[in-house]
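The complex is shown incomplete by one protein chain, all other protein chains being positioned as in the whole.
Up next, chain A:
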Amino acid sequence: MGLLTILKKMKHKEREMRLLMLGLDNAGKTTILKKFNGEDVSTISPTLGFNIKTLEHRGFKLNIWDVGGQKSLRSYWRNYFESTDGLVWVVDSADRLRLEDCRRELSALLLEERLAGATLLVFANKQDLPGALSKDAIREAMALDDIKTHHWCIIGCSAVTGENLLMGVDWLLDDIAARIFTAD
């Protein structure tokens, strides 16, 4: 039995989840986090380091880690992988020139052993911009359909307007909950 059962039961009791939010710089990770938490998004500056937010949603306690996406910070991403239940990958849908970079970084992440059990939510952010690619175009460009190792879902959203943020997080919670809280 048992260690796993015990762990699951402990988690169940706390109903706690750890979400890791990553993506290239300027994707809108911090804006998503703050908007979701109902904070002012007009004063956000580029993340030098990381932000953590703990918030309650649907009876779950979410620990959301938002780590800066600058090139010089990406090598530190792996310090945050441990015991991640859900990975939120944020894409700037209007940044066509770096989509290939974006795909490469994500596919490297998915090979990480410590993220092997995590559910993947891809936010195709900045849908409010007129030149933004649709979520289906992003899905194709990022070759998401080739992902067989993780549960995943892509959702078009706008951190500025808040559109679809809730829907994405709800999907993520449902998927994680179905996985880790079904021990009994």
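Simple rule for what comes next: a residue touches a chain if its C-beta (ideal position, glycine included) is under 8 Å from a C-beta of that chain, and two chains touch if they have at least 3 such contacts; residues count from 1.
The rule we apply is simple: contacts and distances are computed from a predicted model.
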Looking only at "NAD(P)-binding Rossmann-fold superfamily protein", "Dynein light chain roadblock", "Protein FYV10" or "Tubulin-specific chaperone C", the name UniProt gives the absent chain is "Tubulin-specific chaperone C"
Listed in rising order, the chain A residues that touch the chain left out are 1-2, 4-5, 25-26, 42-46, 48, 70-73, 94-97, 99-101, 103-104, 116-117, 126, 128-133, 137, 140-141, 143, 160, 183
